[in-house]
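Just dropping this structure here.
Every protein chain of the complex appears in place save one, which is left out.
Here is chain A:
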């Protein structure tokens, strides 16, 4: 084979350029910590990275929705518990008022406490979270219970508030005031009227109304609890999916540092060797040895 100086120089330049290009590629992978800089580096990998990245975004949004829904339901649960305690106290008072031995004055005192309780329950029904009334249905900007009337009238509607917690899966996050709180207010009003009328028989009769309202309240609370459980299960599932998707994303898109650094060292070694060998190979000609 005939080799000339021009060919040596060409080979050297070509190989140096190749070395540098490979070094640059690995260098970019190391410094950016990403395996893929352009789609053509790995077209299938790029599609995978895009798809998984999108899935992570989707999961994170569902997680945010779940957290928001859970906050709402937790607040609803607290409010309903407060209402339940007030109702419990009201029932005790009504039972006390139904006692034949009580005087009209005693009943008057009970009536006053019942009135306070009724107002307290209505105020609880007007709880708001981040400027949105919990118990007003979709009329979240309208105070659900009008305290200027007796008993307070319900001004919300009975529409559900729904949140997306997964692809195609929604959950209702609200309890409307007309199903859970309005019967309580009405029952207490009925009891108050009977207490005001100083009629033990009528007072006793209202106990069943109070109990019916209480049952409805408990049903609402139970439904809230069930929904919180469902949200917690969903959150766990989403967190699992989040973790595994992130791991897949990292496998598809992140640089394997140990491997990349090893490759870089190898390229560097080749580059240095090529420079050294090249410097020595292209210099001498016959001219150096002629007199």
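To be clear about the criterion, a residue touches a chain if its C-beta (ideal position, glycine included) is under 8 Å from a C-beta of that chain, and two chains touch if they have at least 3 such contacts; residues count from 1.
In the analysis below, contacts and distances are computed from a predicted model.
One chain of the complex is hidden; its UniProt record names it "Flagellar hook-associated protein 1", one of "Flagellar hook-associated protein 1", "NADH-quinone oxidoreductase subunit N", "TRAP transporter small permease protein" or "Putative zinc-finger domain-containing protein".
In the complete complex, the residue from A:49, A:110 or A:274 that touches the missing chain is A:49.
Screening A:75, A:164 or A:261 against the full complex identifies A:164 as the residue touching the chain left out.
Hidden from this view is one chain, which touches chain A at 1-7, 10, 14, 34, 36, 38-44, 46-47, 49-51, 53-54, 57-58, 60-61, 64-65, 68, 130-132, 136-141, 157, 159, 161-164, 167-168, 170, 174, 253, 285-287, 290.
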